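Down below is the structure, laid out as structure tokens.
Here the complex is missing a single protein chain, while all its other protein chains stay put.
Order of writing sets the chain letters: A and B. Residues in each chain are counted from 1.
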Amino acid sequence: MFKITLSPAERSYLHESLSCLSPIRPDARLNKQFRPLEATCSFLPGSNGSARIRMADGAECLASVKAKVVSLQLNNANSAQHLKNLIEVDLDINGIRDDSNLSSTIASSLKGSLVKHIPLEKLRLTHRYAFKLFIDIVVLSHSSVYPLTLLSLATYMALKSTKLPLLTSTVNDRDIEEQPMFSDDWESSLALFGDSSLSPPLLFVVAVVKDNIFIDPSPEEESVSENGICLTYANGKIISPLQTISLSPKDNTGINSAQILKAHALVKEIGPLVVKSLDEIVSDDSIKTIF
Amino acid sequence: MTEIISIRKPLNPNADSDVESSDEEMLEASLAPKNNNQSIVTPGELITEDPIWMRGHGTYYLNEKTYSSVAGTISKVNKLLSVVPLRGRYQPETGDHVVGRITEVGPKRWKVDIGARQDAALMLGSVNLPGGVLRRKSESDELQMRNFLKEGDLLNAEVQSIFQDGSASLHTRSLKYGKLRNGYFVKVPSSLIIRQKNHLHELPGSITIIIGVNGYIWISKTLYQHQKSLPSTTGNNALDSTVSSAAAKSNSYTPGQGSVSITRLEEESSWEIYSDKNEPISVATKDTIARYANCVKALAKCDIGITETRIIAAYEASMVYENAGLLLDEETMKSIGEDVLNRERMRG
């Protein structure tokens, strides 16, 4: 389903189009232009945050954030490590086994970037208790070999729309153990990213063909690309992880610093625009129907 | 800003249907005479108790009554009663001009994906091979089938016959068929393609399009026939000239698909027809191909039947957008679609 076989003539046509001085993408997009997307938020009433995003080629991803109260193990001295455990990412890509290489690589890329950019302290409820976030991502269908951009956009929106119930019991349970109590009123719930200066990270995959780089590569563009770079963007900056990935089975020709710098500049340019568009969808809660 | 990313909410299906219904009424009014007897039947619905009808596709017979097995419209041709489903995979018919992709190379045959329920078969005996149209297929041909066509290769072909189980057998024994080069592949629902006399067209901007009946479309650079003198690979000149003139005659409208010069048999049947090499294609041509591809997608998005005239109309309408990449936007696609239909209405 996501393995696409092109004829040699198609491949050379595409490769030539994408590698020339003013490249022509097969759908005439600019190199920094995304394919149109359709997205909706907060469609799962049973989750604290949720989002669905669909690309024009039908690739589709659902993301859900569920919070659960867990007790912190107090005897463990390494509290930073602890807090990291408050985020769990689970991936289900249609047609790919959960324990496959691809699935676990993507899940760990995502988790790695999220842990650093979710206000973990906000998850801390009391001395003894904290919220644990379960981020579950389901890819209903996809055509890309590396659907990370799609996953990341959905996760961003799900996190941005995440609301946590307001704690009504005491914060200080250091001496007296007390089960945390929450307000029943959903109106008083707090947005996870409400007043935070942090913002969920976005991961972008760019395809590299000769000296040109392309955002949101289509499957056919991926299959003729020489390299892929995955970049992470948050709060106006390119952050780690930045890694090269293989988008096509073709032998990779190696990557040079100029290409990485180009990709860096490209993602830095489009990052704010993507964030703005996504935030508009998150804040517009007029439609709740999924399909 | 919209040049970088456009995200929209899914249309509210309910609000959506309100809009549609007003459109619908309008359209229904304009189509009234034709639309009258077009009622929808759904699976399990009784169509007739009259035994006079022969039962075709989309129906089943139980206790002397004929029922529908799919959701669709009733079609009555002479005494044959069938239900045409609203959606479904491409159903090949003999004579269809299709575009397909090789999925498997097997003993004496290729398997070809044509978007039907089953892959089609292309027999080794149904293709032209290097070394002369009329020669017998030998064992060495069998061994080197992958050198002619291999997995992933695109070709255009004609449906030669339909097997008992409904799958198709293809042939490429004409110069207008064969391997595809110099262009770009687009896929649309086969229900949008209307069977016509000719599925290969030349479009403004030196573009050739093959609108496969199966919804697979090939947009490529038009190649003008140029004389090339290649060393002859077969000897019999007398035979050559008769066969080639006959071939040329029957394909006189073919604008040279592939790099085939149609005046010399040696060339037609030389290895060149199985070449994987593209001609040089200019940036401007590639740009035009991309624009045509987006126009085809726009028509498909609007559920408008795809014909050569409509593709040209859409192309013309698209010219107001300098960046053809903007044509991907759903709103833009809709407006292109409306433009195309309006033009047709005006022409009457």
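Criterion: a contact is a pair of C-beta atoms (placed from the backbone, for glycine too) under 8 Å apart; a residue touches a chain by one contact, two chains touch by 3 or more.
The working rule: contacts and distances are computed from a predicted model.
S.K.: Under which of the names "YAE1 maturation factor of ABCE1", "NADH dehydrogenase [ubiquinone] 1 alpha subcomplex subunit 8", "Ribonucleases P/MRP subunit Pop8-like domain-containing protein" or "Ribosomal RNA-processing protein 41" is the non-displayed chain listed in UniProt?
M.R.: Spelling it out: the chain absent from the display is recorded in UniProt as "Ribosomal RNA-processing protein 41".
S.K.: Relative to the complete complex, which of the depicted chains are touched by the chain excluded from display?
M.R.: The undisplayed chain, in the complete complex, is in contact with A, B.
S.K.: For a quick check of understanding: of B:Thr48, B:Gln118 or B:Ser174, which residue touches the chain that isn't displayed?
M.R.: B:Gln118
S.K.: So which of A:Ser7, A:Gln33, A:Ser47 or A:Ser277 would be touching the chain we can't see?
M.R.: The one listed residue touching the chain not shown is A:Ser47.
S.K.: In the complete complex, the non-displayed chain touches which residues of subunit A?
M.R.: The list for subunit A reads 44-47, 50, 57-60, 62, 64, 66, 68, 90, 92, 94, 98, 134, 136, 138, 140-141, 290-291.
S.K.: Using the touch rule from the top, list residues of subunit B that touch the missing partner.
M.R.: These residues of subunit B touch the chain that is not shown: 13, 17, 20, 24, 27-28, 31, 34-35, 38, 40, 42-44, 58, 60, 62, 67, 69-73, 85-89, 103, 111, 113, 117-119, 165-167, 189, 191-192, 194, 303-305, 307, 341, 344-345.
Methods note: only the chains that are shown with their structure count from here on.
S.K.: Where the centres are mean C-alpha positions, what is the separation of subunit A from subunit B, in Å?
M.R.: 38
S.K.: Could you list, by residue number, the parts of subunit B that touch subunit A in their complex?
M.R.: 1, 3-10, 12-14, 101, 151-154, 179-185, 276-278, 281, 283, 286-287, 290-291, 293-294, 297, 323-325, 327-330
S.K.: For subunit A, which residues count as touching subunit B in their complex?
M.R.: Against subunit B, subunit A makes touches at 5-10, 12-14, 16-17, 20, 22, 24-30, 32-40, 53-54, 56, 270, 273-274, 277-278, 280-281, 284, 286-287, 289-291.
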